[in-house]
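I'd like to ask some things about the structure below.
Note that one protein chain of the assembly has been removed; the remaining protein chains are unaltered in position.
For reference, chains read A and B in written order, and residue numbers begin at 1 within each chain.
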Amino acid sequence: MDVTAQLILNGIMLGSMYAIIAVGLTLIFGIVRVVNFAHGEFLMVGMYAVYLFNKQMGLHPYVSALPVVVLLFLLGALIQRFIIQKLLNADEHIQIFATVGLSTALINLALILFGADLYSVNAPAARQPVPLGSFNVLSGHIVIFCAALALVAGLHMFMQRTALGRAIRATAQNRYAAQLMGVKVERIYIISFGLGAACVGLAAALIMPLYPVSPTIGTYFVLTAFVVVVLGGMRSMYGAFFGALIIGIVDSLSGYYIAPDLKEVVYFAIFILILIFKPTGLFGFGRGTE
Amino acid sequence: MRYLSELTNPRVYVALAALSLLLIVPALIGSAFWIHIFVTICVFGALSTAWNIVGGYAGQLSLGHTIFYGLGGYTTALLIQHFGLTPWVGMFAGAAVSVVVAVGIGYPCFRLRGPFFSLATIAFLEVIRLLVIHFNGLTGGSAGLIVPLQIGWEWMIFREKMNYLYIAFGLLLLALVVSLAIRNSRLGFYLTAVREREDAAQAAGVHNAQVKLYAVMISAALTSFVGAFHAMYMTFLEPATMFSLATAVEVAMFALIGGLGTVAGPLLGTLLVVPIAEAARGWLGASANGLHGLVYGSVLVLMTLTLPGGLVGTFGPRVTAWLDKLPGARKRVDRDPPPLRKVAGTKGEVVLETRNLKKLFGGLVATDNVTVDLKRGEILGIIGPNGAGKTTLFNQMSGFLKPTSGTITVRNAKGEMVTPDSADGFARLGVGRTFQIVQPFGKLSVIENIMIGAFLHHPHVEDARASALRVARLVGLEALKDVEARNLPIGDLKRLEVARTLATEPSILLLDEVMAGQSQADTQKMVEIIRAIRDTGVSVIAIEHNMHAIMSLSDRIVVVDSGKVIAEGDPKTVVTNRKVIEAYLGEDFANAQGL
Partner (left out) sequence: MLRVSDITAGYGRTTILDGVTLEVNAGEIVTLIGSNGAGKSTLLRTISGMIKPKTGSVTFLDETISTLTPDEIVARGLIMVPEARQLFPVMSVRDNVLMGAYHPVAREGMEQRFEEVLDMFPRVRERLDQLAGSLSGGEQQMVAIARGLMAKPRLLMLDEPSLGLAPLIVAQMFDIITRICSMGTTVLLVEQKAFHALKIANRAYAMENGRIVISSTGEGLLADPHVKQAYLGI
């Protein structure tokens, strides 16, 4: 029983990491209506940035979160402005190929610049076990969990309480009507894509103390993030958050009770089943766009 | 003999000459390095050509196609290892496994749209790769599997590297021939139709899921053959390379770069990027690690921004025009159209009836207890204000919507009243419909659009073309027959909508606002065409806002408002009905006019 409880706790910690990435993916899909196949590579770029800040300037990964978030926001905004924007009216397969191409290019660029070696930062404080009742959790994971909560809460406030947030929601729900209200939808798209990428920047800074970076790290995380997003109903960031926790728990439990190398099979199976049988997601958030 | 005589056609001899360079150039150079590059080109060209049948023709962007490549390789290698079976037989076993898996994946996934289909295929690829690693007793797990080294044609393993090239080239030719044959068959046209507009394809009687399954089965088998050969060529299999996502993406990107949905595109795309990457890898060695991927990715992004049609989509028409100036070029000879399908049955009998049809959308009642009969050989007009539920009624009559309650039955060839269970089933029973919001296959020419309808009763391409041409002449689209549908103005698109439906040679014709956007003269002509069709025994239901037209056209009129039938009868009586005037102009108007 204790093992199960510890596993569920681990799962929630793991899930909150996926949550931050998945919320970004949801923002981009929910508002710009583009599935960003290069999302994982944004994470990879962010992690290398954190690594470089640490190595060159001695910044702690958590401190480098600020510049990396800004950097990723700019990266996302530029990609929206110069690539996705031009393809908004193109066929869907062209949009898919554009982000897939971007993903391939970024992975291989990293391979040229850094090689296939793993790089990590030295941040021992993040790997301290912290006792939580009778259980143990890594301090870095607690930070991630709190950050995920803060991110969702912060985005919620931004979306609900500010005029810009309202305009973003309006654009997501009815682009035509938003335009009639004087919203510059192209600018909204640039901001939204930037925000989605910035979430990954935050994730990069928090993940770096725990995981080493390599050119293909993004694929590893983002496939899971896609599972989460589909589970959460594709467009709802709250759905993405809870979906991430569920996948984290599934990951943790199936790794222990089934087989460590089959845990991905379990949640990919869930992914396929949800896609096919309940495309609005597990919680029915799918119809909304919040 | 018919095929041999085609050799004097410049499109054929130039293509063959160009293809033979794939053998001649490396044979002349003779270095193992160059032979390797050409084997790689043939392998990826064949993979990409096979992928294109699903990704291009059917528009289903699979990013998990290496599933079939890997299954082909593994099945073949395991059969050699355990049963000493020659790969020439093993590759067919691999293909059989792949086809079964393809159906298992395709059937549930084809209902997914765009990026979600792609994601699901990636997920399947990951699952299969992980399973192959997990069951290491059978597959060797992540450590991999070495193909037993038996040399000779029987084992597909050679010292003389040219032999590999012969086989790779043969596989490429096979893929190209299959791809070309599909392109020029009913299946090819249907796949394009399904890709462009699922609804319109269904209305033309196409069973969407079935044609997509055919495509994925053929594609999986071809991909699997190549996988089997490539495994023999490399003599080593590991899950990371046999079930590689990166390779799956590359195969798709070559097709896009060359031209999605074209026969030559995938090979051209491969020819453009593979040699650069392979040569760079050969010359620069490990320092070029990642360079080829960077080139692929960047070229892909640039292509989407600058030449979304790919090389063939952009330059193809110019090249074919040039080829057709060479000696031996063929002119298309139009054959006589096949005879029209005869409408059997007695005039005046009921051919379609609805009973208490009710359709709810959430809380909204779109059709409310509608009971209508259509008799053989009559023109029934349906009128009513905007939002009255006319199109919803049509969608139920043609099987596109299932009624919440109530029934629709259609008379079949045996004279029984039946309810088909799908929209394409309605079409095959002879219910032809147009869409109010036109649904052209944008990238097909006018004549090809009409052919999609004609294929329902004329499976041969030339018959379908001749029959389509007859319809084009009838509705006045003959002069525009080679124009791409997306370039037509709305009036012509409306007529194309009618033409595609007429080409299915329906016995019941449902027309949804086909007069809108037509000039006065064209409207008159359309009225005459519809009358002429009725006179051949076809029954017609027309929704129309053009009151002049519908009044003069209809034998009988049904008025719908807020989902209900509020009046029914001959045109003269109906328009003087007070309820009808209220529905159109408001109660006060009726009062003011003293009606």
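One rule holds for everything that comes next: a residue touches a chain if its C-beta (ideal position, glycine included) is under 8 Å from a C-beta of that chain, and two chains touch if they have at least 3 such contacts.
The model shown is predicted, which means the values in this text are computed figures rather than measured ones.
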- Message: Which candidate, A:G58, A:G133 or A:G182, sits in contact with the chain we can't see?
- Response: A:G182
- Task: Could you tell which one of B:L131, B:L180 or B:V575 touches the chain left off the display?
- Result: B:V575
- Pick out which of B:G282, B:G387 or B:G415 touches the chain that's been left out of the picture. B:G387
- Query: Which parts of chain B are in contact with the chain that was left out?
  - Reply: 385-387, 486-490, 493, 513, 516-517, 545-548, 550-551, 575-576, 580-581, 584-589, 592
- So which bits of chain A touch the chain we can't see? 163, 166-167, 169-170, 173-174, 176-184, 287-290
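Simple rule for what comes next: only the chains that are shown with their structure count from here on.
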- Cα centroid separation between chain A and chain B, in whole Å? 35
- Item | Footprint of chain A on chain B - complex, ascending | 55, 59, 61, 63, 108-109, 111-116, 118-120, 122-124, 126-127, 130-131, 133-134, 245-246, 249, 252-253, 256, 260, 289-294, 296-301, 303-305, 308
- What residues on chain A touch chain B, complex-wise? 35, 37, 83, 86-87, 90-98, 100-112, 115-116, 215, 219, 223, 226-227, 230, 259, 261-262, 264-265, 268-269, 271-272, 275-276, 279
